[in-house]
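Apart from one protein chain that is not included, each protein chain of the complex appears where it belongs.
Presenting chain A:
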Amino acid sequence: MTWDRLGPLLWEAFGQTAYMVLITLVVGGFFGLVLGLGLYLTRPGNLLAHRVVFAVLNVAVNVVRPVPFIIFLVALGPLTRLFVGRIIGIEAFTFSMCFMASFVFARLVEQNLVTIDPGVVEAARAMGASPLRIVRTVLIPEALAPLILGYTFLFVGVLDMSAIGGYLGAGGLGDFAIVYGYRQYDWAVTAVVVVIIVLIVQVVQALGNRLARRALRR
């Protein structure tokens, strides 16, 4: 196939990847932050210590995270059908991505929050701050730089996940590389996709590093 025909297809694949990745970053980033905060806050000895809630969250994260995504996709089928209405297509696939990304990011968030000096949290409590205010004005600002780096890391992971979108007919750059490159023995096409993905990752990582450094002005 010539690039005359491949070009628009590649552009379409890029659009699909962008759709999957951006939605996952927003939704997964949000729920990951909430879950991560939940893990941190309910940990024994912390602000909202709650043995049962912590145990449930902790086990959930530990169970979901290590499952290979391609298997997770299948296992999540019933839930996907419940929420999206179907188990194939880009919406169904993105739903699964959001789900996995939330759990991956939850652990990253929790690990970054744990490094905050508990004394700072205690000082805020001593000044009469409520837990919600402490989350907003102490935990997130104090851990902002590592959170940004964690989010950048999440981006790369999400991009990786999106590559197998073809399995559920979601398309995307990974699917493009397999269908028009690998299966056609056209290494040039595969190479182009690889270069595009590497460039995207480089740009995003550089952006993340810069933002993190700015957040770390201390």
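Just a few scattered comments:
We adopt the following convention: a residue touches a chain if its C-beta (ideal position, glycine included) is under 8 Å from a C-beta of that chain, and two chains touch if they have at least 3 such contacts; residues count from 1.
Convention: contacts and distances are computed from a predicted model.
UniProt lists the omitted chain of the complex under the protein name "Methionine ABC transporter ATP-binding protein" (options: "Glutamyl-tRNA(Gln) amidotransferase subunit A", "ATP synthase subunit b", "Methionine ABC transporter ATP-binding protein" or "Sodium:solute symporter"). Only one of A:T137, A:Q184 or A:Q202 touches the chain withheld from this view, namely A:T137. Here the missing chain is touched by one residue of A:V67, A:A129, A:V156 or A:V201, and it is A:A129. In the full complex, chain A makes contact with the omitted chain through residues 117, 119-120, 122-130, 133, 137-138, 141-142, 144, 215, 217-218.
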